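Yeah, one chain of the complex is gone here, protein chain that is, but the others are all in their spots.
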């Protein structure tokens, strides 16, 4: 941390900062400039954060210079991690396709979507049984009935399942069915939920909050990691900006940035980023090319009657084009499509 | 709803839209233009939303023209509501000051803050026992011990208490102590929590999500209202923008906009919007002048040692200036400071 | 400036930074921490900016700690300035109302708007002859003919005029008619225009770019000041955010923030911020209460037939309410309405 003193700060103000830091067990280095003085702090940053240095007389600014997360940081764990979901790896060297319906509706629809997903090269099945919906009047998911359908389709297809949990009270139930727990964008700072999935003994896919900085996203991952679970996959799914042509703005740069800051795998959700079917394939190509460790895509056998996000689900010819893309593009960037 | 057909849409495409809507029990009015045709839909909008009209051939856009919330809407409830918290009114005609410490730390600190709050004219005490913190390494609150401190201070001062709940599993516990439950900005779309507070039998203060549109905020309120609780106070606390001089950007326009769309009271949190002590008083003045039904402000007897958000808490001279402001300004805009 | 070294930086990397800074005539203070080292720089920041310290091996970050503007900064000019426009003051202690039509259309409409403006308490007349419009198919203004109309209305009413200039080639022409030159939001970083108005010998109203940080706004003002013109009034007119209920989001906090960073007067444009007539009065009240040195408001005798921004122009009863507001509210915050 660096404490920036104002131009009018007196010597006594500077000494007060030094004394406070030293009393807290830290060290303070004073650099006196012509116009202003700065004090560099060395020691336990979390503790300094409680000192309210901002409030001291003569202090203009307090600048933090180290990252506020540890377990998920690449500083302490230089090699990038591989997370295994029911045996399927997500991480460097491979490109994993996760696909399935936005919401589980019926056994037939879910199995149909799973077969579509497999035909595209997917090795993990996504599908929502508990849906967080902005409107209380929208379809909220089948709940446990949906989880049972997913388990049946897993038995039929061999695909491990990824499904969302929206309530800390449901974590145990969902974890009893799922191979991977998904925390959605609206829950990225639902700290009770983060702690619950951290203790659930299952890999977690943590979607980036639509308004979260990359740093906040990594701090949310740190909440999960603190409970002993480092099997976390980060998922970029678009952020909220002023642009309205797309549902969200896919922050494609977040993939390499997060991979440099953290050792965790980073995947992309091209379906929810754009919210438009015609953007799914171009954004999938961008995600693979930028170096994502995987992509997660909505497919649906009958998108025109989907109960959730039908307008963005792939079907038919688009699925065949997806299959060609995930087969041909990863090798150009030094990866291979994950296969079982 | 209005369905906009593309310039290339054929007559069969138009008729397919009409047929789908009529089968769903709605009416469709076709307006044929020189370049394009639009179809106006009349009937149950929620049901039309499941039809995936976007996905039909020839359809360019589907535009919703009515609001997606009902119980909290002013369309169906033209008079603005008054919400009573332990007997203290929040609503039109009055301006209610809620004040207290960001976090409950000790009995002495909490009582000291409550006395400061009262000296400024506050009739409700705020204070956090459960704190949602971005970093897992930051102080997370005293939990039930904090609630007991708040109850003791209420007994001592007579001030009803407003306190945050961050986990649906804690709602019953918190409601057993609190006069009003606060849902924080990070939980505005934690739908499990919204439903739980909707059923808890206590008034609710719903902070706007820092990335939420006003429409999403009102839909979150609708989740609470659906469970039978219309004692909801909306709290604007700043949104996230590109500007970094302030912690958030206070969206002062949201106050009159939300008051026109909804009958619920709307208050402002000048402390968390700006995140800087020197902005609290100017923003409080702006909030009162724009027509807010109340303000909620951090005060602390010793901000330099506060465990949470000390840099924005008011003390001493600032509290006296706050007292003058909440006494003198409301009458100019046709309100009076709420008194007990 | 502070240079933050990475955890892996070697001693040679640190010494390279020190050497580069000292060769450039600066001083470098090294603070060695347990995990990382920081180097504080003292000297000419602009020169350090050309050193590309970011690009040196071992450097993680370079943090600027002083402001990048000088002439408009309050650090070097602690007293807040008053700018006089045709004799009318804008600055501390007063609250100046500027009003008039968005666009000059006819002599009758302009005179009618000026009379409305005066009836509300305005002492300066605004009106656009050159209009920057997003669409090339929208009304672009009357040009010099509009300037002549403004001059005639000034002669008739005695109100000095504020009008926009959009092209550096027109500055001389516009300055020959206007008492104050307005630089619009889309031109805030049109540096050629800034330099031209800086040399034109007229006070300048600089609107904040809808995407500009406060710091960038002050740097734009610095461009004008560099040409010898310190008669600059800053105008907050809303920034672009994700919220779509209002045309822009009025950043009300920008008023006190800019007043603390700069000695220049700061006014607010409530008409263009909200883009809705029903928000103009509430936002005007917020602006006065937060401490703005003035407000600029669209009025039009016949808004239903206005060629530009009619939906936000005040008329009739709203103008009478505006008059009451600018008379009654400023005294509560220690100001008086500017009068001629």
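Going by the order they are written in, the chains are A, B and C; count residues from 1 in each one.
The definition used in the following text is that a residue touches a chain if its C-beta (ideal position, glycine included) is under 8 Å from a C-beta of that chain, and two chains touch if they have at least 3 such contacts.
Since we're looking at a predicted model, the values are computed, not measured.
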{"item": "Displayed chains contacted by the hidden chain, counting the whole assembly", "value": "A, B, C"}
{"item": "Residue touching the undisplayed chain, where the options are A:6, A:119, A:157 or A:213", "value": "A:213"}
{"item": "Given C:7, C:63, C:111 or C:168, the one touching the chain that is not displayed", "value": "C:168"}
{"item": "Selected residue (touches chain absent from view) among A:37, A:94, A:273 or A:312", "value": "A:273"}
{"item": "Chain not shown: contacting residue from C:52, C:76 or C:336", "value": "C:52"}
{"item": "Sole residue of C:28, C:41 or C:219 that reaches the chain not shown, by the stated touch rule", "value": "C:219"}
{"item": "Touching residues on chain C - with respect to the absent chain", "value": "46, 49-50, 52, 54-56, 68-69, 132-139, 166-169, 186-187, 189-193, 209-211, 216, 219, 222-223, 226, 240, 277, 303-307, 310-311"}
{"item": "For chain B, residues in touch with the removed chain", "value": "2, 4, 7, 27, 29, 31-36, 38, 40, 42-43, 60-61, 63, 65-66, 75, 240-242, 244"}
{"item": "Contact set of chain A toward the excluded chain (per top definition)", "value": "211, 213-215, 239, 241-246, 249-257, 260, 273-274, 278-279, 282-283, 285-291, 328-329, 332-333"}
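Definition applied: only the chains that are shown with their structure count from here on.
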{"item": "Turning angle required so that chain B lies on chain C, C-alpha fit (0 to 180°, nearest 5)", "value": "180"}
{"item": "Interface numbering overlap (same over half, different under half) for chain A and chain B", "value": "same"}
{"item": "Computed distance of Cα centres, chain C from chain A, in Å", "value": "39"}
{"item": "Computed distance of Cα centres, chain B from chain A, in Å", "value": "26"}
{"item": "In chain C, residues with contacts to at least two other chains", "value": "241-242, 244"}
